[in-house]
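A short worksheet on the structure shown next.
Just one protein chain is left out here, and the rest sit where they should.
Letters A, B and C mark the chains as written, and numbering starts fresh at 1 in each.
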Amino acid sequence: MATDLEQARQSIGGLSVESVTETGEGRRDMVVNMGPQHPSTHGVLRVVLDLQGENIVGTDVQIGYLHRGIEKLSEARTYTQVIPLTDRTDYTAAMTGNQGLCVAVERLMELEVPPRGRYIRTMIAELQRLASHLIWLGTHAMDIGAATVFLYCFRERERILDFFEAFSGARLTYSYYRVGGVAGDAPPGILQQIYEFTNYFVDRLAENEELLTGNDIWLARTQGVGIISAEEAVAIGLTGPSLRGSGLAYDIRKAEPYEAYADMDFEIPVFPDGDVFARYRVRIEEMKQSVRIIRQCIEHMPDGPVNVQDSRVTPPKREVAMTHMESMINHFMWNIHSFPTPKGEVYSAIESPKGELGYYIVSDGSNKPYRLRIRPPSFCNLQALPLLVRGQMIADVVACIGSIDIVLGEVDR
Amino acid sequence: MEWYYPFIVLAKVVIVLIGVSLAAYINVYFFRKELGRMQSRMGPNRVGPEGLLQSLADAVKMLIKEDTIPADSDRLLFKIGPALLIIPIFVAFAVVPFSNDWSFGQTVLHPVISNTNVGLLIVLALTSMGVYGVVMGGWASNNKYGMMGSLRASAQMISYEVTLGLSVIGVVMLAHSLNLGDIVEGQASGTFATWYIVRQFPAFIIFFAGIMAESARPPFDLPEAESELVAGYHVEYSGARFFIYQTAEWSAMLLWVCVAVILFFGGWLPPFGALSFIPGWLWFIAKCYALIFTIIWVGATWPRIRYDELMTLNWKVFLPIGIANFFIVAAWKTIAASLGVGV
Amino acid sequence: MGLDPDALLDRLQAHFPEAILQRAVARGEATALVRTGDLVAVATYCRDEGELRFDHLSDIAAVDWPRRPERFDVVYHLYSIPANHRLRLKVHAADGQPVPTVTAVWPAANWLEREVYDLMGVEFAGHPDLRRIMMWDDYPYFPLRKEFPTEGEPDEPADYHVSFPPGTERV
Partner (left out) sequence: MAKVPVAPMIDGLKVTFDNLFRPPTTIQFPEERRPEQARERGMPVLRSFPDTGECRCVACGLCEVVCPGHCLEVHAQPEGGDRRVRILEAYILDASHCLFCGYCAAACPVEAVVMSDIQDMAGFSRRNMIFDLQQLMELGRRFEPTYQATKGAVEFRLPDPDTESGRLLENKPLDLSEGPVERPTPVAVPVRSKSV
């Protein structure tokens, strides 16, 4: 167990946390590679921990094991073809990956999605938030040792995936959003089922909360663990529920409403403590708010088209494709060339379940993005991990990783 | 002493060994099934009817798997680690009485291998030995997670030995004996009101937590906490040696449950005199499984406790309660003796 | 929303008449091209000035324009949580010309700059820990540059893609 001083890398996000590796009390006994194969690093995260006993004196987070070059691949694909790639970024919330891209392209092309499309997209996004938070809750609880919650959460999530399958035909990589709308209108009867599901879900969420929120062991494991102050959180780039757990009410759904969020009545849960428990509470309360939004969407679901009425971006109908020479040419041209976008650049951010999901698109006027940059919330949130775990124990590292809700597919892209 | 006496002992040993091993596998099945149903799953249901042969299939699988020894490990310690854990536990079953005495005419058969006067001490002493197996296994595997697991295990088991020992002192003082059979007889009055769980409830809570920590059941499964230490002290073990570790863990739980039933739940005694037509060994088994059910239930519900909290809980909560319990029982006995009241 | 884009840029230009080389407003987004040497000063001003208060660095991206002498755009997306407005800062950088780091202004820039360095090859002067972050340490290319082929460099280890001429028997 010789300590390799060469590995003493202190990557602590530029904040001045003094290195305690080799001096005096902060002596390091052991270097442990947590990951890339470890049950609770949520994929292929590698955390190099400098340990003194079970206490952590240094952290180096290493990523890149899942890097697939999605940004590079996008440059060789039309905007429509990029949509399936965005599924593969945050695969626990693939809908929001689609959504982020589509909102950005719509902003680039200055399109206005019709109301029904916006409502469906909002509802789907909130269902996706539920599904994503359920995975987070399950894995977070399992990391802390409550394996039962994990299975309960997946039980509820299956129901949501059933809805997604009815909408899109897939259970994980949906590719459901389209530029200017969605791929298809809601199947008949599904809205009623979703409404009934929300009632069921609220009960089940209360059950999960009973297992965790008041439990003394859970409190002992989460309260006062992984504290990050609001100033530090902003400085290190935390967004989403992780930031709101530090007491800052920054939510893009309120700050810069997109889709139909301007019409919705909901609150932004904020807890000021900045510890693991606060972030847990934020997400639990957020699920309740998501249920509210879903219900409002269904109650006020407008009629009409779900796609923008613009022949530039809306795919032609197949029925007419084979009836007329020109319509067939149009069909082929649209499918081969997709649609061009005006020259320019746009940065559009949406509130994904993990935080601020930004798409920066530079267009050179062609049908493919000249440069497509994804601002991944997980990536920026993971950067805060060394701050969260200072002075904690190994068991807390696991709790902290869970509490910032990272997905390595999005971190590495 | 009759000539056949050694054969009877030998027969008892064989029966207990087989019975304990069998019970360990039944427990694994019971555990999986109960956990499955609590988690809205089905549990094993593929191998055999209702999955009854799942544990057997797992055992066969583990026994025929390749047995790997990591490079640069301490091969000797790595090999004897599992044995050091399992042997003391099986030996300790020698002093556990499973039922009341059976009489065949003139002959009385004690359903215990060794009806010794210091049975409880032997159990405590032997189970303390088990920690060496864990420490050796974890340390010899030359794995950091294994070492941390074994460090945690040693600290946890040694600490909880203390409170465990302390919690049974009250029972021993009330029963005036360290013989496990006598402790059960000390609770006999026809109803469950004289069981020591009623008179020694705080001691039982400590004892219960202690046995969960000793047998590393969740929420005290820190030595092998899979989300932190991957698999803890047996992270490098595979095949037959892993199988021995698993068997030892389940047997240890069984042993502790048996002891708990004897100490606090009146062993084979029925809860009401009217129910005494049911044989004692059935009562014993029923009580054991009720306790195992509870252990699994708690493990399925509560999150894992953190290492420092585990220690805090032991030394700052359980130890003072145990000491207070000891003094209260001692004072009560002294007062009662001076008043001439039986206890 | 907070300040409108034009007012934002006016304020910035008033304070840095030299350093702001260009300004643009498109689709409600304000963009300022900053002289590379003045980046840290502008960034600090953006963060600290009373009405701007860009406390949140959303993103750092780099865009490659191979035919331009200063071929890289490094793009900083700023957001102000208290004031709720956004600003895009841009600097130009030639190949091999380092860009001053903003890690001292926003610690969040640490990984973002590392990623830009890793994938685009823009160096950041003064960065505390400029290592590769996605690719492995001795990887020889910068994969997001335009000259890097999408399918990977030819001398990389062969990937799993197999081409199947028609009639190939399936194994």
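Everything below uses one rule, namely that contacts are C-beta pairs under 8 Å (C-beta built on N, C-alpha and C of every residue); 3 or more make two chains touch, one makes a residue touch a chain.
Quick caveat: nothing in here was measured; it's all calculated off a predicted structure.
Novice: Out of A:Thr198, A:Ser327 or A:Asn367, which residue would touch the omitted chain in the full complex?
Specialist: Hidden-chain contact among the options goes to A:Ser327.
Novice: May I ask which residue of A:Val31, A:Val61 or A:Leu85 touches the chain that does not appear here?
Specialist: Selected residue, touching the omitted chain: A:Leu85.
Novice: List every residue of subunit B that touches the chain not included in the displayed model.
Specialist: So the residues of subunit B touching the unseen chain are 34, 36-42, 45, 297-298, 300-302, 305, 309, 312-313, 317.
Novice: So that we can see where the missing chain sits, which residues of subunit A does it touch?
Specialist: So the residues of subunit A touching the missing chain come out as 77, 80-85, 87, 117, 148, 152, 155, 158, 162, 165-170, 173, 175, 181-185, 187, 207, 210-217, 220, 304-307, 309, 311, 314-324, 326-332, 335-336.
What we mean here is this: only the chains that are shown with their structure count from here on.
Novice: For this assembly, give the contact graph shape among line, ring, star, complete and other.
Specialist: line
Novice: Measuring from the mean C-alpha position of subunit A to the mean C-alpha position of subunit B, what distance in angstrom results?
Specialist: Chain centres of subunit A and subunit B, defined by C-alpha means, are spaced 45 Å apart.
Novice: Approximately how many whole Å separate the CA-defined centres of subunit B and subunit C?
Specialist: Spacing between the chain centres: roughly 61 Å.
Novice: Going by the contact rule already set, what residues in subunit B reach two or more other chains?
Specialist: Residue numbers touching two or more other chains: none in subunit B.
Novice: Going by the contact rule at the top, pick out the subunit C residues touching subunit A in the complex.
Specialist: 1, 26-27, 29, 31, 55-59, 61, 63-64, 75, 77, 79, 81, 84, 86, 88, 103-104, 106-112, 115, 119, 128-129, 132-136, 143-144, 148, 150
Novice: List the residues on subunit A that touch subunit B in their complex, please.
Specialist: 1, 30, 32, 38-40, 54, 141-148, 151-152, 155, 211-212, 215, 217-218, 220-221, 393-396, 398
Novice: In their complex, what parts of subunit A are in touch with subunit C?
Specialist: 9, 11, 13-15, 63-64, 67, 69, 71-73, 75-76, 107-108, 110, 234-237, 239, 248, 250, 255-256, 344-347, 349, 356, 358, 360, 362, 370-371, 373, 375, 379-380, 382-383, 412
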